[in-house]
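Every protein chain except one is present and positioned as in the full complex.
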Amino acid sequence: MTKLTHLTMADALAGLAAKEFTAVELTQAHLDAMAATKELNAYIIETPDAALKQAADADARYAKGGQRALDGLPLGIKDLFCTEGVQTTAASHILDGFVPPYESTVTTQLFRDGAVMLGKLNLDEFAMGSANITSHYGPVISPWSPKDAAGNFTRKLVPGGSSGGSAAAVAARLALGATGTDTGGSIRQPASFVGIVGIKPTYGRCSRWGIVAFASSLDQAGPMTRTVKDAALMLRSMAGYDPKDSTSIDVPVPDYAAALTGDIRGLRVGIPKEYRVDGMPAEIERLWQQGIEWLKAAGATPVEISLPHTKYALPAYYIVAPAEASSNLARYDGVRFGLRVEGKDLKEMYENTRAEGFGAEVKRRIMIGTYVLSAGYYDAYYLKAQKVRARIAEDFTKAYEQCDVILTPTAPSAAFGIGEKMDDPIAMYLNDVFTVPANLAGLPGLSVPAGLSGEGLPLGLQVLGRPFDEATVLKVGHVIEQAAGPQPLPPLVS
Amino acid sequence: MAKTMAYRIAGETGEWEVVIGLEVHAQVVSNAKLFSGAATAFGAAPNSQVSFVDAGFPGMLPVINEVCVEQAVRTGLGLKAQINLRSVFDRKNYFYADLPSGYQISQFQQPIVGHGTIVLDLADGSTREVGITRLHLEMDAGKSLHDQNPTKTYIDLNRSGVALMEIVSEPDMRTPEEAAAYLRKLRTILRYLGTCDGNMEEGSMRCDINVSVRKPGAEYGTRTETKNVNSIRYVQQAIEYEAQRQVALIEDGGVVVQETRLWDPNKGETRSMRSKEDAHDYRYFPDPDLLPLDLDAAWVEEIKRSLPELPDEKKARFMADYKLPVYDAGVLVAERSRADFYEEVARGRDPKMAANFVIGDLLGALNKTGADIDSSPISAAALGGLIDLIADNTISGRIAKEVFADMLETGKPAAQIVEEKGLRQVTDTGAIDQAIAAVMAANADKVAEFRSGKDKLFGFFVGQVMKATQGKANPALVNEILAAKLKG
């Protein structure tokens, strides 16, 4: 029999319903696996007691036959989601000791549907990063990192970021699924790096209420799972209108799993020519071509499209996101929660607290954001970036007149090692070159594992869709998943 | 429009003109805050009316209160201003202890209300128009308490997030009196509309003053902004102080710095505000947690139709319909409840007499006790009852004053007081004849003088007759009969 930790969410639900095992057993298996893999540093905080309690409640419901949509499924929660009574850090020193007196809407909905929380997952500080190396709680190590015969790492690979803990945990079988958030690719790029599925829904699909904000106009929560079907199940629970979020949209949430019919005949798949960027590794190019062939074989029609402003997405993003972040992070001042470093007066207390509480990358982005909004620079930078953003969104609107979904690689490379690409912020930012446009335009995007690099590391393909058409995105992702076939386990997982 | 006397600061180099613009923060009348469901009541226990949104907790998001939007539109319409069907909320970024999220949600480039006007009613009965630049919605900050602890400032966020309307005037005022008249008129309009209670003591109406000085006819000088002025009297004092300070500074070879200053009511002076050093770089940008606010034109029309009659229209109507002089009309419309009270008194009665009683007697009496007309011990109906007794000759005007004083004290109806005290006017000609006869008999010499041409003595006889009747004789009858009798 498959190890309990290796089950898909769908299979686990079936097993629980058939009483093959209990939710407590399922949860305990994960807690044991977590205890055995601390070296990955995937979790910041584990909540075993609360998890077992939730699992026992789920078992009680199964006993009565009144189980819920995700009843008894052990999940990890990115530590950007505020969880009532459980410390929430955003992987930042500045939130030291912060225990939210409220529960985020997304986690509330997951718990409503019976999900079990195993703990809070590591991430880049305030979700700013593409490698999960900016966490105050230390970097997350990808379960794909190779070890020598003595069991020592020969190279520590990054899991991607910012949802690196979520990605590592799901890939390493330390959770059946996890929540992520995606501001510029923070769900899709790590999903691609560790060989799992991740979807960033349409902006407005999942409530942002109770999620520590990075860049409000870009942030979206989404599921990270091992299969497309699991992503469909989990998204259905996470999504939905929330009157507490003014940017949440009141549209019905479909049964995404029901959309996974495999039938994509006649679907037009846009292939944006601008995504063939200079220096893209041949293996990425090959993978992309392979994806096109798979979809063609399933009856879809590839269509070459143009997204002319693609190359401007990243610089626009690196103005808009820091600008919003500089304002969103102003609340961390030592007065009401988190770290406080005293000073001789109020100003010094602020400056000391924020200097010590924020890490280098967060400070860099706050400074950039402050600069682009400051007197004399607003028009040249912030306003210009928002205009460019409008043009990028318009590119997609036009493209969707010719196609139904868009297929691209998720990231320009496979995972790299911790310590590599570290001294050049822009080289690091380029990780998000294919994912950022969807955030700027608010569109749904999915990363699905599609094969391995020459080094044997996972690579993902990205499917982008029309606003609120996650169903089609998932359907196409499912076809790729089926075509790609079973993917190997990470070397650290047995 | 009458020209008021020019207000000038006399400096060593000649006369200076003062240019004044006001920014009023008016607290919107609403149950809950602008972006959260916490209550707005004044004087609650510390942080007891605070949601996690108001305290700027991680992951908290704003959702706008529909009534606050409606109140802003209503106010805009009351100021005869342009309503912008699309407005945008921006973040105004600055660090301050009582600003929990590090930014205030306000409206910068696209406010909900644009240009409007206010008509000032000046002391000499003349009027003057002052332009309104804009009105925008924003959230209030919390309150810093500096006097509770020797080394610390305490923060109470109860006020944080309460809806404010910032109403910005054009720099159209030239005297402290005009500024005072502006504030009084604005407060009157807000109260008529029910959009702000106008209570300056409780901080629900606060004023920042922009003052600059210039030689008459010259370009505008550099202005300073004085904050924390919480009474109309202080506004006048702060303007006078600040204008004098600027003139002295310039004449001394200095320059006025554009800065934020603080009014110190104890010292009666303004001083530079250290905590506002970043005031010129607020890094405004549209709040990504909110969408643009789009208003439906039909909805705005509906609010417009529901507006009450406003003070300027009411004043014009009182002058036209009741033939009241401008002063009386102005006093009566200064408060909506006062105007309503008056109209109830005047209904079916002599409007001028009603105005005299309301203004001269009732308001005068209330003023002494500090009460307002809503808590008047004499109702409009009761005051009307008193006037009715004069109209049907039951009592004379003079007796009426006495009855009024009694009503004020006892709260009894006029008719009851008249009966109990036997104040009913004597209209029985027989009794008056008798009294006249007695007075003429007792003053035969004066009768003779009168008859020889000393007409002035007529008043003397009237007085004597009234005295003999304890003032209850109908004065018109006394006059008529006395005139006939004296002729002989």
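Labels for the chains are A and B, by order of writing; each one numbers its residues from 1.
Operating definition for what follows: contacts are C-beta pairs under 8 Å (C-beta built on N, C-alpha and C of every residue); 3 or more make two chains touch, one makes a residue touch a chain.
Simple rule for what comes next: contacts and distances are computed from a predicted model.
> Match the chain absent from this complex view to the correct UniProt protein name in "Aspartyl/glutamyl-tRNA(Asn/Gln) amidotransferase subunit C", "FAD-dependent oxidoreductase", "Rieske 2Fe-2S domain-containing protein" or "Carbon-monoxide dehydrogenase small subunit".
Options "Aspartyl/glutamyl-tRNA(Asn/Gln) amidotransferase subunit C", "FAD-dependent oxidoreductase", "Rieske 2Fe-2S domain-containing protein" or "Carbon-monoxide dehydrogenase small subunit" narrow down to "Aspartyl/glutamyl-tRNA(Asn/Gln) amidotransferase subunit C" for the missing chain.
> Would you indicate which residue among A:374, A:453 or A:472 is in contact with the undisplayed chain?
Missing-chain contact among the listed residues: A:374.
> Which of these touches the unseen chain: A:54, A:246 or A:413?
Reading the full complex, the residue touching the unseen chain is A:246.
> Check each of A:35, A:258, A:297 or A:355 against the chain that is not shown and name the one that touches it.
That would be A:355, which touches the missing chain.
> Out of A:56, A:69, A:346 or A:452, which touches the unshown chain?
Hidden-chain contact among the options goes to A:346.
> Tell me which stretches of subunit B touch the chain missing from the display.
30-32, 36-39, 45-55, 63-69, 88, 95, 97, 144-146, 148-157, 262, 273-275, 278, 281, 283, 286, 288, 290-294
> Since one chain isn't shown, list which residues of subunit A touch it in the complete complex.
Looking at subunit A, the ones touching the missing chain are residues 97-99, 101, 203-204, 217-218, 243, 246-247, 249, 309, 311-312, 315-316, 318-319, 326, 330, 333-338, 340, 342-352, 354-355, 358, 363-364, 366-368, 370-371, 374, 381, 383-391, 393, 425-426, 441-442.
The rule is simple: only the chains that are shown with their structure count from here on.
> If you average the CA atoms of subunit A and of subunit B, how far apart do the two points sit, in angstrom?
Here the centre of subunit B sits 58 Å away from the centre of subunit A.
> Contact residues on subunit A for subunit B in the complex?
It comes out as residues 81-82, 88, 90, 95, 98, 100-102, 104, 208-213, 215-217, 243-247, 323-324, 326-327, 329-331, 333, 335-337, 346-347, 350, 370, 373-375, 378, 382.
> Would you tell me which residues of subunit B are touching subunit A in their complex?
52, 55-64, 91, 93, 95, 97, 100-103, 153, 155, 280-281, 283-285, 287-291
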